[in-house]
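Pasting in a structure now, in structure tokens, and then I'll have a few things to ask.
Only one protein chain is missing; all other protein chains are in place.
Going by the order they are written in, the chains are A, B and C; count residues from 1 in each one.
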Amino acid sequence: MMTMLRRPLFWLILLLAGIFAWLPVRGNNVALREDLILVAVAIILTSNLNLMIGYTGYVNFGHIVFYGLGGYLGLYLATVRGWHLVISALVAGVLVSLVALLFGLGILRLRGAYFALATIGVLVAVQAFVANFEPWGRSTGMYVSFDSYAPLGGPRHALWTTYFLVIGVMALSLLLSLAIKSSKFGLGLFAIREDEDAAIVLGVNATVYKAIIYSVSAFLPAVAGALMFFKNGMIDPSIAFEYMLSLEGIVMLMLGGSGTVAGAALGAGLYERLRSYLLTSPRLSEFHLVIAGGLLLLVIRLAPGGLIGWLYRLIPHSREVVE
Amino acid sequence: MTGLLEVRGISKRFGGLQAVSDVSFTLNEGEILGLIGPNGAGKTSLFNLVNGVYKSDKGSIMFAGKDITGLSPDRVVRLGLARTHQIVRPLQGMTVLENVIVGACFGRENQSMHDAHATALEVLEKVGLAKRAYSPARALTLASKKRLEVARALAAKPKLLLLDEVLAGLNPTEIAQMIDIIHSIRDSGISVFMIEHVMQAIMNLSDRILVLNLGRKIAEAPPAEVVHNTDVVEAYLGFPDIVDKLRGMA
Amino acid sequence: MKRATLISFLLCTCLAVSCLAQQTITIGFTVSRTGALNVDSLEQYRGFELWRDTVNASGGIKAGGKGYKVQFASYDDESNTKRVQQLYTRMILEDKADFLFSPYSSSLTATAAIVTEQYEKIMLTTGAAEEKTYKLGNQHLFQMFAPASQYLTAALDALKAKDPKATVAFVYEDASFSVAVVTPAKTYAQQLGFNVVFTEAYAPNTTDFSALIDKVISSKATVLLGGGHYADGSTLARQLTGHKVPLKMITLLVAPDSPQWSELGDAAYGVIVPSQWEPQSTFKAEYGPSGADFGNAYTAKYNAPPSYESAGGYASGLILQRAIEQAGGIDTAKVTQALNATDITTFYGRTRFSTQPNEHGLQVGHTIFLAQWQKDKSSKLVKQVVWPLAGKSADLLYPIH
Partner (left out) sequence: MSGILASMIDGLLIGSVYGLAAMGLSLIWGVMDVINLTHGSMIALGMFGMYLLFAAIAGNPYVLLIPVIAAGLLLGILVYWLSVNWVVGRSQLMSLLSTFAVNMMVIGIGTAIWSTSPYNVDFSLSGITVGAYTFTGNHIAAAISALLIALLLEAFLYHTRAGKAIRAVADNRDAAELMGISSTRVLMVAFAIGIALAAASGALVSTLFPFTILSGAGYQLKSFVVTVLAGLGKPFGALVAGVLLGLLEGAVSPFIAVSWIPLIEFGLFVIVLIFFPRGIFGKATA
């Protein structure tokens, strides 16, 4: 922990979270808050996805399944069971992590493209299950009733509370990435990414490491899902398990720089802002996918290290600050 | 007295191919045991069985008094049995130092990152790679990559080191340096089990030599005896130059 | 110097006066220009648009001695609830929308309602019949559509009159709206003594109904009720025809109301749709245009007859306009009061909102029609009102073949 305090990025993450929390409060700018919360969620999803893709070298096409399941569990606990939002979100996070651990022990026996395909299978299968699951409202999903906001001081207050909580989860996601990166555990993951068989021969218990990181990468997205769908007031299977969003997470990661803490945040922030801009721009709204796809193609072809990789080449010493 | 590594009746079959067939041997503490045999004799398969990459069909493996049959490679290395690969497998995207730190962290002593750093620098010094510590592993020459393989395995603080053709592809100077390294490893108290095609080197280095042919053990004896073993000479008949070398050495 | 000051003073005054006389109000809403709901959503949008153009052409909404030009702030929500929430927030906070209309569909509206209620903004909902949203404690939400539970009761009443021994199958989209329609309808059918032989919900976006159709045939149902929105409903009708299912009555939600329905040819014939409004309806409008005037203006502008989504869109504008006039301005509290007191018949029919605290804003004045696609003398497909009997333009065709 003491070593964390000496790292510039640790303080930069706290600063970022502070700015996120402060900007919309100043002048009670709710529109900005709504923009920033989407950026924060993109950062949460991308930095946790980075733990699988960037750190461990396993492409997860179905990462959004954790977000959606977290949303369902959180909403169910908070509205049907009437638990406090924070407790609901944490319990949802723990339960989803356990589910991920179970899935992980199965599908992590697969390597490379086979694993990637299996993650798509898991996403579709879970979505199909939830769409038929009666207690969660099948395809129509669940709605939050207005009295669920009462414990948080009414709906208007509840929105601010969820915002600060999401910013907290964002900061935790980045700190988690940073902590893992500098740990022995992270070193083991990197070894698996570079050459799994060699890593095993060097003593890395790859089976356990992969299952743990798969489960860990599920936790904060699930918490964020619980918070976000509570804030949105409803959830249904098509928005909870949006395949496209899962794939866009990969674009964000590659754009920023896979395997780096700052890259995941940078890529997510830039891409989400670009996407929001394109969607509300009358002339470009239809082209956001074309632009995103073209961007991805250019990045992997010309700068496979993403923006951060490019920064490293430009300023080699930047490696010590942005990790 | 029991040996450090005792292999009893081990076998492995792949489809129609009997890769290793009922092989038994003992490796004593402090010993350098050589492993030779023609191509396809099953040498690397035997290594893979010993360190757990392959699960054996039959037989048992005892290491330092513990039954390690069927243990996965990562557990085997934590018990003190490390190895190198015939085809070098550095963790390409990481630096030389990081590669060795991985070895130290997940090796027998299960070191912390801090201790592993110190161990890694020490080991790199030993194999002569200290100057390249911060280079990316992919940038090394073949000879340096072989040293890196050895360094990584050494960083695990093993009791027994399996070396799979660490001399192959090196020029005479590099071979001489590597032989020095192997000597110093043994001098530091680590036993060595090595596969090698460079006959002169293995004959000089090994205390005893194990010879495999077609998955079977055909000889286990000190180098001087091995070269006179008719089975061994026969096994190498397809390779006249090696037979000559064997003869020449005797 | 003095002159310049005087001129600028005069200019300012002029501007101020004209501003006073001609203010604008901004109405925000999202349209599903893309995604699964685009057909119905676009028809609803045209209703909003026609109302705005009509009002602005006659000098805007006149209230409290001022004239208010209407302007829209609207975006594409991609038929996606996540965007709906972001965009409604944006319209309220950045575009400073004074009032809101709902997006199309019950599920998008439910999401938008959370935002509008949080900011205490009035939203008139149309294209959103499901009731649950009005039972969550909203104070500023007003429903223009007759609630979902009414949709199929008329069809079942009509069936009871024609064939009390019919066997009934419910095949419907698993979406907020159709679930809200079918769940009470199934109970009602059993109350009427019908034998409900098959009930199954299909996933939104289903295109291959073969398996479901085989099951309907196996169940020996003679009547099919269900559907959801345009895309799935039209496909279901086509495939029922392709598989030559011997049904005596087909009633589908929403889809057959669209003018596009006639393009289905044989598959369109005989299909019944519960409707919020039909061009043949003859309400005596106490306020706004007559049904014929609306229909003509709409057809002139869009080159297609209006659907009930379009009528609902236009009527939302009218009801809001009247409430602003009665309130004498755009103050939210006063307009809310005026809406609570609304009880008026327009070309669209009667509109009255519940003021009960447990269902505030629920539509309690409007009622449902049944329309059926029949052939006129020249064998052209036309939509006829067949229920209620008092307002019918043709007799119910039963069985279809």
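Criterion: a residue touches a chain if its C-beta (ideal position, glycine included) is under 8 Å from a C-beta of that chain, and two chains touch if they have at least 3 such contacts.
Worth saying up front: this structure is predicted, and the values here are computed from it rather than measured.
Check C:64, C:164 or C:246 against the missing chain and you find that the one touching it is C:246. When the missing chain is restored to the complex, the residue among A:91, A:250 or A:264 that touches it is A:250. Checked against the full complex, the candidates C:161, C:211 or C:389 give a single residue touching the omitted chain, namely C:211. The hidden chain makes contact, of the residues C:168, C:231, C:249 or C:285, with C:231.
When the whole complex is considered, the residue among A:64, A:159, A:292 or A:322 that touches the unshown chain is A:292.
For chain C, the residues in touch with the chain missing from this view are 33-36, 38-39, 174, 200-203, 206-208, 210-212, 214-215, 217-218, 231, 234-235, 238, 242-244, 246. Mapped onto chain A, the interface with the missing chain covers residues 53, 57, 59, 106-107, 109-110, 112-114, 116-118, 120-122, 124-125, 127-129, 131-132, 139, 243, 247, 250-251, 254, 286-294, 296-297, 300-301, 304.
The rule is simple: only the chains that are shown with their structure count from here on.
With chains reduced to the mean position of their C-alpha atoms, the one farthest from chain B is C. Distances from each chain's CA mean to the overall CA mean are smallest for chain A.
In terms of their C-alpha centroids, the spacing between chain A and chain B amounts to 43 Å. If you average the CA atoms of chain A and of chain C, the two centres end up 38 Å from each other. Remark: chain A residues 182-184, 187-188, 190-191, 193-195, 197-207 touch chain B in the complex. Against chain A, the residues of chain B that register as touching in their complex are 51, 53, 72-75, 77-78, 82-83, 85, 89-94, 98, 101-103, 105-107, 112-113, 116, 152, 156.
Within the complex, the chain A residues that touch chain C are 29-31, 34-35, 38, 131, 138-141, 143-147, 155-156, 159, 232-234, 236, 238-239, 276, 279-280, 285-286.
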